[in-house]
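Got a structure for you, written out below as structure tokens; questions coming shortly.
Every protein chain but one is kept in place in this view of the complex.
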Amino acid sequence: MQNHSVTMLGTGLIGEFYTMTLHSQRGRDRVEVVYSRTAERGEAFSARWGIPNSTTSMEEAINHPDTDVVVVGLPNDLHEEAIALTAAAGKAVLCTKPLARTAEEAKRILDTVERAGVFGGYLEDLVYTPKALKAIAAVQNGQIGDVTWVRSRETHPGPHSAWFWDGKRAGGGAIVDLGCHCIEIIRSYVGKGNRPVEVMCHADTLVHPIDAEDNAVALIRFESGAIGQFEVSWTFRGGMDLRDEIAGTEGTIWVNTFLRTGIEMYTSGGGEGYVAEKLESTEGWLFPVGNEVVELGYVDMFTDMFNAMEESRDPTETFYDGYVVNAIMDAAYRSNESRLWEPVDVEWRGGSTERIGSQAATFEGKNIVKEETLPDGRRKLILSDPESGAISDIVVSG
Amino acid sequence: MQNHSVTMLGTGLIGEFYTMTLHSQRGRDRVEVVYSRTAERGEAFSARWGIPNSTTSMEEAINHPDTDVVVVGLPNDLHEEAIALTAAAGKAVLCTKPLARTAEEAKRILDTVERAGVFGGYLEDLVYTPKALKAIAAVQNGQIGDVTWVRSRETHPGPHSAWFWDGKRAGGGAIVDLGCHCIEIIRSYVGKGNRPVEVMCHADTLVHPIDAEDNAVALIRFESGAIGQFEVSWTFRGGMDLRDEIAGTEGTIWVNTFLRTGIEMYTSGGGEGYVAEKLESTEGWLFPVGNEVVELGYVDMFTDMFNAMEESRDPTETFYDGYVVNAIMDAAYRSNESRLWEPVDVEWRGGSTERIGSQAATFEGKNIVKEETLPDGRRKLILSDPESGAISDIVVSG
Amino acid sequence: MQNHSVTMLGTGLIGEFYTMTLHSQRGRDRVEVVYSRTAERGEAFSARWGIPNSTTSMEEAINHPDTDVVVVGLPNDLHEEAIALTAAAGKAVLCTKPLARTAEEAKRILDTVERAGVFGGYLEDLVYTPKALKAIAAVQNGQIGDVTWVRSRETHPGPHSAWFWDGKRAGGGAIVDLGCHCIEIIRSYVGKGNRPVEVMCHADTLVHPIDAEDNAVALIRFESGAIGQFEVSWTFRGGMDLRDEIAGTEGTIWVNTFLRTGIEMYTSGGGEGYVAEKLESTEGWLFPVGNEVVELGYVDMFTDMFNAMEESRDPTETFYDGYVVNAIMDAAYRSNESRLWEPVDVEWRGGSTERIGSQAATFEGKNIVKEETLPDGRRKLILSDPESGAISDIVVSG
Partner (left out) sequence: MQNHSVTMLGTGLIGEFYTMTLHSQRGRDRVEVVYSRTAERGEAFSARWGIPNSTTSMEEAINHPDTDVVVVGLPNDLHEEAIALTAAAGKAVLCTKPLARTAEEAKRILDTVERAGVFGGYLEDLVYTPKALKAIAAVQNGQIGDVTWVRSRETHPGPHSAWFWDGKRAGGGAIVDLGCHCIEIIRSYVGKGNRPVEVMCHADTLVHPIDAEDNAVALIRFESGAIGQFEVSWTFRGGMDLRDEIAGTEGTIWVNTFLRTGIEMYTSGGGEGYVAEKLESTEGWLFPVGNEVVELGYVDMFTDMFNAMEESRDPTETFYDGYVVNAIMDAAYRSNESRLWEPVDVEWRGGSTERIGSQAATFEGKNIVKEETLPDGRRKLILSDPESGAISDIVVSG
């Protein structure tokens, strides 16, 4: 039973969530050092979470002798530098999503970490929500057959921090902020060995006075024939909408992670207290979740990361996964410009996957298209001729 | 208060639903003549619904002196002939969806009816569901602002009749069967005067041994910038999934028409009785609807049709609408072949629509991207410079 | 195919709903005469609904030669007089719920109508909602086995009309207003031949400055052993909560009639338009229904009433049912005073019902309490000794 001591880089919303997770319940890992660009924020953060060391020097924070793990919770344009410094320090590094602003940058980061031989974990929390873990296991256990289609949706009224809205610093808009979640959710359901072949994306800036996209929809075609579909928006009204739908040849899964999870509250508006992230109102019908750091996957994510370190295995989400996500986002941006299906340009390590295949049952040499039981117990078969494709039907005894 | 007497062409599932609707509750309109290709089916149908006349001659049925309205509930390849005969007879004609197999065929049908000057109604029932009527009214009343995106989904395990599975007779697969519903639902929310500009579609035959597509997803870009997204499948597991989601600049609407409407039933499997269309099982958790002909829109649809005849106005759904739907489906099929966004080729009568526009509020000459109230009552503004696009933030007193 | 012409007594909310129902869709029955105490209200009502005759004389309205049916939509203290006049006129009479303020009054009304030999229909709409009809049919078809328990809940923030709040005119508070619905819903599920034996009720006036109860919960024990449970409140926050839950030995049914029926709408508050009855707000998350007069059962109720007249049969809801409801409410009020289970004092016409009985399966002379399949395929049986009641378990091969 090992304990880990963490350097936390960044004190924004994501740093809050990460630290809340590590310091909650009966955990044995602790944040020991925090880095913030401004001393005031760093000290307030330290005080809030009982962290002994605070510094405005990223290098000092990373190299602090008391810690063995560095968590990167910084704006996207600072990931590469922070990871390079951590790799040089020989410490494990866990980086928030997206790994980088482009696949090229992600690949450099991946190479740096692999060369240094340090542990790298990609902090894609939404793949680790308890519901996602349960649903992914159901898919892997064959409970819904072959996956044919996954829809992953993440939309809300827009981020809190200014830098997110600045396409230059963030590397884009809603796609970079939210699409990275959806892509990895989709990959987890279709199978990580299922190569993303090409992407079609439509993005637009419909509401906010910004350069980056505030809405996008994309289709990802995988080698098996499965389609991943992501929908992201910074203009959704009503809270934060996190939903996934998975269709398989033998079943269906619908996951609602945030707005409809079994607590419904109506309030005339009195009283006090935090209800939920990205909530738009504090009166009327509200839909909180039980425990946000659990429901958003942070708890299971850090468990996997630290356990993986101790067991000398890869975590479920690696820097390679982060790089694939960036490659898919790059294809999405190219597609939005070219208006074409764009190939996903990635150094693929995942092997190959067969085409979704349901071996059709046959009847007297014809393929059975559909079979229904009639009220009188007989069976009606709709048949297709394998040569001509001609459709016919026949009723047979039950 | 007029009564109408109807000739019903066709005795399949749709003919059942239409007749059940007309003969239910305290309605004053009645089916007086039914046409079926086989005498046996026609007579069984007549007996079931108390219809005085049954014939195997389509022409005789259409020209029967007791009726003033002809309802076309035939396979897609017979619509044009039936409508031409009805137009020649000078009677009102109501045609099931889709109007035709292609826009070209639809245009010929439209021209025939307009030349004859008879009343033509397009029987797109899902635009008339009580929920759709309520939601469309809410959109038209401005309750969700400008519509930015509409998702319409119709999926089930596949149709009952053999002809549906035959791409030649039907004109296609799941797109022609189900996409036509989704397209008209989308148009009703984005506004029928909002021109559909181009379509991107991905279709595939993943499960069934047929030539036609059993799965498709498409994006429709409208003149205003709004995106319509339809998802259709003949391989969905779990019943019939009819859902629509509408995003607006000031609100959100989610409509679930069939599988989650407020009745939930668990049964160990005993007992008897019809539960719902396209249901896959009669035990476990089941999700019926109250009254199918109401919930699927048939009641309100025929009310609008007959009232429109009496008030000498167009119904909400006209043959022109049916033609636009076919034009969008044609573009979807072309797009699936070309892998390109394909223009919608239609003789447009709908005028033009402005781009979705939220006039950004400003603060000291900068556009306000987002405004939040801090716990201490002060307001935080995220601003973008209208010239440079640079993002900044500022905190001001409340 | 007969048409009926109706005299509508009363122009309040219920008169609106009834007339809206009769004049909606393609119905063949019409309101021809309306009575209101004040000429102004009567004339506004007539104009709104296209009714040719309006009068301030109840007698004149009832005896108007153009009508064959009288609908009583008046405050509870005027039902007896109106029904007596209608019976004297020899016309069919349909009376809103509750039939009377007490069982004694209800019995006099029942006797009057039976002596006169006119058709009497009890307008208990919530038994006729499409969902209730579907669910009651499922129960009657045996899909959930023997009913053991029914919960019926009707709560909202309080009625619109002043007279409702006046216990003297109404005959009570939330029990009389809402409990009458719940009782008849419960009876429809446990079976109308299942005698209500005794009632335990707790009522209180917790919030409003009135004499009548604004909250109540009651248990009704039926002859079969089934328990009906009603919950009524005039202090519920969040809209109108109409839910029923039915437990059976072989299944479960949950019905949500109003607040969660498959439409969910978030609005920032702009726009216009009626959303739903008893709604508390016009912004935030709102939950309208598709078509209120359908969803609240009015359409199917009037269909049953008029069809019953034409078919010379009893409607599903008779004045006798109304009388039983009053008898149960009387027992509830007595119980709230005495704090005891109070017998239901009613002239019972419904025959008798057997005790809920599941014949226990046996194994080697012992009753099987529970049977589970273990992961290895063997079966675990929990057994009770029929003599001693001793519990044991055993594992047997599958």
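Every chain is named by a letter (A, B and C) in the order it is written, and numbering of its residues begins at 1.
Keep this in mind: contacts are C-beta pairs under 8 Å (C-beta built on N, C-alpha and C of every residue); 3 or more make two chains touch, one makes a residue touch a chain.
Bear in mind the structure is a predicted one, so any value in this text is a computation, not a measurement.
The chain not shown here is touched by just one of B:S281, B:S338 or B:T362, and that residue is B:S281.
In the complete complex, the hidden chain is touched by one of C:E114, C:D204, C:E310 or C:E347, namely C:D204.
Considering C:S24, C:T148 or C:N307, the position touching the chain not shown turns out to be C:T148 (whole complex).
Residue C:G251 is the one among C:G12, C:G73, C:G172 or C:G251 that touches the chain not shown. The chain not displayed touches chain C at residues 144, 148-149, 151, 155, 157-158, 160, 162-163, 165-167, 200, 202, 204, 206-211, 215, 217, 219, 221, 225, 227, 229, 231, 233, 235-238, 241, 247-252, 339-341, 356, 358, 360, 367-370, 372, 382, 384, 386, 389-393.
The chain not shown here touches chain B at positions 237-239, 266-268, 280-281, 283-287. Chain A residues in contact with the hidden partner, per the touch definition given at the top, are 1, 3, 24-30, 129-131, 133-135, 137-138, 141-145, 250-257, 260-273, 275, 288-291, 294-295, 299-300, 302-303, 306-307.
Simple rule for what comes next: only the chains that are shown with their structure count from here on.
Interface of chain A with chain C: the two copies contact each other largely through the same residue positions, with over half of all numbers used appearing on both sides.
Using mean Cα coordinates as chain centres, the one most removed from chain C is A.
Averaged C-alpha coordinates give centres for chain A and chain C that are 48 Å from one another.
Counting partners per residue, chain A has 237-238 as the residues that reach two or more other chains.
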